[in-house]
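One structure is given here, and the rest of the page talks about it.
What you see is the complex with one protein chain gone and the rest in place.
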Amino acid sequence: MRKKPDLQIDVLVPPHFKKLKRGPQVILPKDIGIIISYTGVGKNSVCVDAGTGSGWLAVSLAKITKQVTSYDNRDDFLEIAEKNRIIENLENLKLKKGDVFKKISEKNVDLVTLDLPDADKAVKNARGALKTDGYVVGYLPHMEQVVKFVETLNRYAFRNPITLEVTVRDLLVREQGMRPSTKGVWHTAYLVFAQK
Amino acid sequence: MRKKPDLQIDVLVPPHFKKLKRGPQVILPKDIGIIISYTGVGKNSVCVDAGTGSGWLAVSLAKITKQVTSYDNRDDFLEIAEKNRIIENLENLKLKKGDVFKKISEKNVDLVTLDLPDADKAVKNARGALKTDGYVVGYLPHMEQVVKFVETLNRYAFRNPITLEVTVRDLLVREQGMRPSTKGVWHTAYLVFAQK
Amino acid sequence: MRKKPDLQIDVLVPPHFKKLKRGPQVILPKDIGIIISYTGVGKNSVCVDAGTGSGWLAVSLAKITKQVTSYDNRDDFLEIAEKNRIIENLENLKLKKGDVFKKISEKNVDLVTLDLPDADKAVKNARGALKTDGYVVGYLPHMEQVVKFVETLNRYAFRNPITLEVTVRDLLVREQGMRPSTKGVWHTAYLVFAQK
Partner (left out) sequence: MRKKPDLQIDVLVPPHFKKLKRGPQVILPKDIGIIISYTGVGKNSVCVDAGTGSGWLAVSLAKITKQVTSYDNRDDFLEIAEKNRIIENLENLKLKKGDVFKKISEKNVDLVTLDLPDADKAVKNARGALKTDGYVVGYLPHMEQVVKFVETLNRYAFRNPITLEVTVRDLLVREQGMRPSTKGVWHTAYLVFAQK
């Protein structure tokens, strides 16, 4: 039935993401969706995101929430994200050069997402930015990062930390029969969620 | 570090879902998140959902989109969903008694989600309701349902059907060490996505 | 720590398999291991295998059991398998040209493994060859094959059919940290086990 040149890309990058620019490693829709449903953000939510990278998470959050501020300390990344902001026509996404390890100016936010090599060093400032019950989310490829991040969350009295790994697997439905795809992506990063 | 009576529930049902009523089988946040990120719905989107069931998907969509109409033919289910609508204070969620196999009145919508035993029988009406590029999503526990649904999508000229299975697995981070949870949920349903 | 040119091959094909010839699609060690442990074959067991293909399963069974007869109807496959038999120096592996849909001459065997497109058509003859409590195993890539095979097992009064999918996932342990491999194999085939 289906003839596609690169099914794996379709499985991980649905059509509406394909128009977006892709510079540094992106957070994939499989992880973006779980960040949205597990934090419960909606049209009244205010979010802080760091680092921006290509801005796929920031753009996705801005499409469904009231306001997103996304920090990065690299101009080249912010330029890619700015292109994506324009493609999606999002006026509620603020791209900001800055270092969240030093300061997060926003207060009373609902969500802080951290995709940074030393995300644990931003936990204190994330706490300062969040309202009570607000979520911090760490996007962490390595297990050692997860341990350090969870320990820091506990030290700063975040509640209910859970660590998830999201996998999206596709099935081929064809005339010769139905079966799961042979190959695919097993791992991008662990997602750690905790509430203030 | 973490002491929880039932971790598995935390893994599948994050805190903000726990306030919701639960009657018939719900679509879990792991699948709700992927439906959101893979269809790209946002604040300007209009959605149709059937059947309502406990309304977890309808409520989640209403939190982030402009308008959701959710159909069910059972009054008892619509009553549970109405309670959840009130809990979440959503004025843009319309709960409607009706049979989508017979009729979907809405037009020009961005998304139609189908969680019904014979979802394939609603594909024709879903097509009628959708705008070009809009998505239909089938939530289908069994493989035979997937085959029938994909065949029907192809017959009605939907584009790019993909069938996904989403798994969310949790890791335990404790003083004795880090490891994946021993047991968990492997399967709820397949998600089939296609565009008009 | 570890520098390897193609880790994925190492993950699926351990060193002692690399010396074997590979013609038609092979049954991988991940599935071979589960066939061994789930059927409980040992040094006194007698096995029948069809089709031979490259002979990886036949060779693996012959290394640990008393006698293996492996059927294929293609001379070119039997030649590859014969090379592998010689490489492993196995005198208890008999490679036999023949069609198990028509006849399995062996009697009172402990295990019949079927890696054939229409494996269900060999179930009757497998039953004739097996001793009581002996196992038949189907190696079946597609779901429709599984359904047909299980239905046939039930018709021929096989007991306790279970259908398994085996996945082997590798973790990278490196100086920069530990994490699962990004990509890998999700699916080869379903394994259906049942006892006479």
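Labels A, B and C are assigned to the chains in the order they are written; within every chain, residues are numbered from 1.
Here is the rule we go by: a residue touches a chain if its C-beta (ideal position, glycine included) is under 8 Å from a C-beta of that chain, and two chains touch if they have at least 3 such contacts.
Just so it is clear, the structure is predicted and the values come from calculations on it, not from any experiment.
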Which of these touches the unseen chain: C:48, C:95, C:146 or C:185? C:146
Per the definition of touch given earlier, which of C:25, C:105 or C:154 contacts the omitted chain? C:154
Spell out the interface residues on chain C facing the chain that's missing from view. 1-2, 4, 7, 10-11, 14-17, 29-30, 32-43, 60, 63-65, 143, 146-147, 150-151, 154, 160-173, 178, 180, 190, 193, 195
Positions on chain B contacted by the hidden chain, ascending: 141-145, 165, 169, 176-188
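Basically, only the chains that are shown with their structure count from here on.
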Of all chains, the one whose CA centroid lies most distant from that of chain B is C
Taking each chain's mean CA coordinate, chain B and chain C are separated, in whole Å, by 39
Centre-to-centre distance between chain B and chain A (centres being mean Cα positions), rounded to whole Å: 21
Enumerate the residues of chain C that touch no fewer than two other chains. 143
